[in-house]
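Removed: one protein chain of the complex. Kept in place: all other protein chains.
Should a chain be cited, it is by its letter among A and B, assigned in written order, with residues numbered from 1 in that chain.
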Amino acid sequence: MKSGLRTGLVAAGTVALLLVLNSLFTGSLVSGVAMPPYILQVICLAGINIILAVSLNLINGFTGQFSIGHAGFMAIGAYASAYVTVAWGDRFRGATSFLPEFARDGALLLFSLAVGALLAAIAGFFVGVPSLRLRGDYLAIVTLGFGEIIRVFILNIDAVGGARGYSGIPKLANFFWIYLFAAITVVVVSRTVKSSFGRTLIAIREDEIAAEAMGVDTTRSKVISFVLSSALAGIGGGLFGHYLMYLHTNSFTFIKSIEIIIMIVIGGLGSITGSVLGAMLFIALTEGLREFSQYRMVLFSLLLIIIMIVRPQGILGHLEFRQFFGRRRRLDAPTPPAIT
Amino acid sequence: MRIPMRIPMRIRYLLAGSVCALLVAMLACRAGEKAGSAGGEILVGEYGSLTGGIATFGISTRDGSSQAFDEINKAGGVLGKKIHLLVEDDQSKPEEVGTVVTKLINQNHVVAMLGHVASSYSLAAAPICQANKVPMITPSSTNPRVTQIGDYIFRVCFMDDFQGSVMAKFAADTLKAKRVAILVDIRNDYSVGLQKVFREQFTKRGGTIVAEQSFSQGDSDFHAQLTQIKATNPDAIYVPGYYTEVGTIAHQEKELGLNVPLLGGDGWDSPKLWEIGGNALNGCYFSDHYSTDDPSPIVQKFVTDYKSRYKNQLPDALAALAYDAAKILADAMTRAGSTDGAKVRDAIAATKEYQGVTGKITIGPDRNAVKPAVVLKVENGKYVLVETISPEQVKL
Partner (left out) sequence: MTTFLQQLVNGLSLGSIYALIALGYTMVYGVLRLINFAHGDVYMVGAYVGYYLSRKLQGKEPSLPNAILVMMGAMAACAIFGLIIERLAYRPVRKASRLTLLITAIGVSLFIENAAQLVFGADPKFFPSLAPRADFIVAGVRLTSEQITVIAVSFLLMILLRFFIQKTRTGKAMRAVSFNLDAAKLMGISTDRIIATTFAVGSALAAAAGVLIGMQIPKIDPLMGILYGLKAFVAAVLGGIGNVPGAVLGGLLIGTSEVMVVGYLSSTYRDAIAFGILILVLILRPQGILGRVTKEKV
């Protein structure tokens, strides 16, 4: 009971803190004090990256299944939730007219994200069931293939703009919503990993055959973690669309999936705080190097190679932030992914 | 279980600290970077693709607009100040556009915006410019929806529907073609738009579309599509794509023994079209904004200056349109007597019969340019003017 109260308090505190920060950043709390919009945009995009990276880490880092199709699920979430607000937004607002303005927007966003997450989860299920029987690189290439197929199909749906891109999406997402969902993603993934179900995932990562021998239904566990990860990616995609107000299928190529993989690998595979750090570092690097205009990506790729050579296990390795610095030794620190 | 630590704890703190400090410093640099230099200059932003898949278009556009601003600055600038053009690269990624445009507007405080070539990218930027009340002129996005975003968004080129009608009229009336095949870039909104209008207008004029094949930007093998088209015996093939693909298509068309003219749109215009396609392109036609052979002094001056500035390269239509867009923007600022967003917007909207490189430009009530198109014929590396077609002429 006591711990339930504590959890509630922490949650309420987080929401309140995010609300205060949000109004501080946009300049409505203290007049004259505001975060420059460009910096705020970078921070918000970093938040979306956190959602994507942490959710992918569940598959790639904790379950040990190598997926390069994350952008596809992100695209499904993005397009589905954007379609909900564009096509049904007015009707939804009419039905919820008893609510004040901001609550109506919030409810609409939540509803659209729920639809996006649901569709992404369904897609995750249909992709996961056949492909998770495969291992290693075969799984990687199949998820890559599914990601591209998803993209080609969205490109051919005229209702969401096709080749023109999908414009006219209302800007419902902001700092508050993005970081609220980033926090939720982190909590969901870390709770999952620490649960008994999470142990089975880690067992699969360490040795799939041994796990199977111990009575773990490996396919079922892998599919569940894949579906959960896809749903979270769908939420990330939904926020992406509602923040940038524009979607184009070229944003969801396999390059995007690879960017997310880069984030989790530089942060440290199998470390949630590592993914958070990796996501932030990734965007800080790409934006920070903007100064160098056309040399930017050359420098970025060089840095990436150097990071890999100097610290092959990622910045935090497999450790969480607290373990990396703290003296508190925990017996149950997860071991690094097996080198197979 | 814990991996033996090789790095001492103190070093770890130091490492993490310096990484954090580096990040903060990077962002802070960016935050502080502008602010100071706004004093004696007027800042104009441009977003375009300088790297990535469509970089070649972004580079032409940047070259055209920076030539225009340099000329203006040499002549004393605008409102007694020099114009400083800030170009940001979006790496040919649509999701980068939002960040780049936000940066230009809020970080660099540009007073106006130029860009983009591709309509889909302009559509991503337009809502941001509109919301911040920064006037935006797109030099070469031809999709009708771009300027419908709001009253701060303008364009100096004609639109897809006009260009498609021009080619349909030319094919039916001048070439007397009866059977035309279409080869469209399916992932390119520009190409799909032109193809739609062309098909509609050409059939209205009594022609038949005998085959419809598609490709995607970046493709390099068109044997399959052309083999299919060859089987239908067309009089001509309409290929509303970019020159990067068209040159290759022409080459492979001739290779397969298919000897009918290709027809196209302004996406063809570049000296590189000839470089890639060579002799295979002889006798092909495309609609365009202007002809570098136009004897009028303004065109010739632009062409000569451009060639001396950029290693003897001929300017393509994208460079010419960017040049005009920049000049019209400067002209509007002068007439407005201010760089205030709303005033500049009103002045751009009031542009009447401005004599640009790409013809007399009048901005209509829907913020689109009203101007004629030309049809050019490819002859041994030269693009020869065949016909000028005005908006009235294509009405049915």
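By definition in this document, contacts are C-beta pairs under 8 Å (C-beta built on N, C-alpha and C of every residue); 3 or more make two chains touch, one makes a residue touch a chain.
Not measured: the values here are computed from a predicted model.
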| item | value |
| --- | --- |
| Contact set of the excluded chain (shown chains only) | A, B |
| Sole residue of B:F215, B:Y323 or B:Y383 that reaches the chain not shown, by the stated touch rule | B:F215 |
| Contact with the hidden chain (one of B:G150, B:G278 or B:G341) | B:G278 |
| Sole contact to the chain not displayed, among A:V15, A:A95, A:A159 or A:L302 | A:L302 |
| Those residues of chain B which, in the complete complex, touch the missing chain | 50-53, 55-56, 59, 186-187, 213-216, 218-221, 223-225, 227-228, 230-231, 244, 247-248, 251-252, 255-257, 272, 275-276, 278 |
| Residues from chain A at the interface with the omitted partner, ascending | 60, 66, 130-131, 133-135, 137-138, 140-142, 144-146, 148-149, 152-153, 155-156, 209-210, 213, 254, 258, 261-262, 265-266, 269, 294-295, 297-298, 300-302, 304-305, 308-309, 312-313, 336-337, 339-340 |
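Just so we're on the same page, only the chains that are shown with their structure count from here on.
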| item | value |
| --- | --- |
| Length of the line joining the C-alpha centres of chain A and chain B, rounded to whole Å | 34 |
| Chain B-touching residues of chain A, taken from the complex the two chains share | 36-39, 41-42, 45, 155, 162-165, 167, 240, 244-246, 248, 250-251, 280-281, 284, 287-288, 290-291, 293-294, 296-297, 315, 317-319, 324-325, 329, 331, 333, 335-336 |
| Sites on chain B touched by chain A in the complex | 1-3, 9, 12-13, 16, 19, 23, 26-27, 29-31, 50-51, 87-89, 91, 93-95, 97-99, 102-103, 105-107, 119-120, 123-124, 126-128, 143, 145, 149, 186-189, 192 |
